[in-house]
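Please see the structure below; I have some questions.
Of the protein chains in this complex, all but one are displayed in their positions.
Moving on to chain A:
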Amino acid sequence: MNGVRAIVIGASAGGVTALFSVLGALPADFAIPVLCLLHLPDDRHSQLAEVLQRRLRRPVREAFDKARIEPGLIYVAGPGYHLSVERDLSFSLSQEAPVHFSRPAIDFLFESAADAYGPGLLGVLLTGANEDGARGLLRIRQSGGRTVVQDPRDAQVALMPEAALALHDPDHILSLGGIGQLLATLEPSAC
């Protein structure tokens, strides 16, 4: 099995609690970068990174334009701009039209990360009342990456995971607890 070079997580309605649960399960020395995109109201002074950092007691950063993705860090997408991963493993922001009423859109992050990391990517789609992320997750699979969908019965809002399951059979369908456990035991890629 290929080592994992990066993890992308997408969530919408109910996502804050779900993110706390999944990220809270990661060990302190977890070396794989985790890129999180939670649909948020279009307010440019979002506190999500600070809130997560305080609660998780580990470094969480907002993903800035052209910033290099560092191992061992958790990143969150800021509001109002689409977030993408470039081939040189840096972030880029853009203001194309919203996708599924969302900017940032999970599909854009997942698709660009699939291009950048290929088989080294693991994508996780959590609770949400929106179909964003389903196409992106499929793309991760098509690029050789691994896919995880929260069990719709476990999700606060089932629509987002159900939309993903309608497009492809992921590698894992798990509860939040199961997703946390899976991520915590991942081996980072040697390269």
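Throughout what follows, a contact is a pair of C-beta atoms (placed from the backbone, for glycine too) under 8 Å apart; a residue touches a chain by one contact, two chains touch by 3 or more; residues count from 1.
Methods note: contacts and distances are computed from a predicted model.
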**Q.** Among "Molybdate ABC transporter substrate-binding protein", "Protein-glutamate O-methyltransferase CheR", "Thiamine pyrophosphate-dependent enzyme" or "Thioredoxin", UniProt-listed name of the chain not shown
**A.** "Protein-glutamate O-methyltransferase CheR"
Q) Looking at the whole complex, which of A:Val16, A:Leu56 or A:Leu93 touches the chain that is not displayed? A) A:Leu93
Q. Per the definition of touch given earlier, which of A:Gly78, A:Gly128 or A:Pro170 contacts the omitted chain?
A. A:Gly78
**Q.** Missing-chain contacts mapped onto chain A
**A.** 44, 64-67, 78, 80-82, 84-87, 92-97, 108, 111-112, 115, 142-144
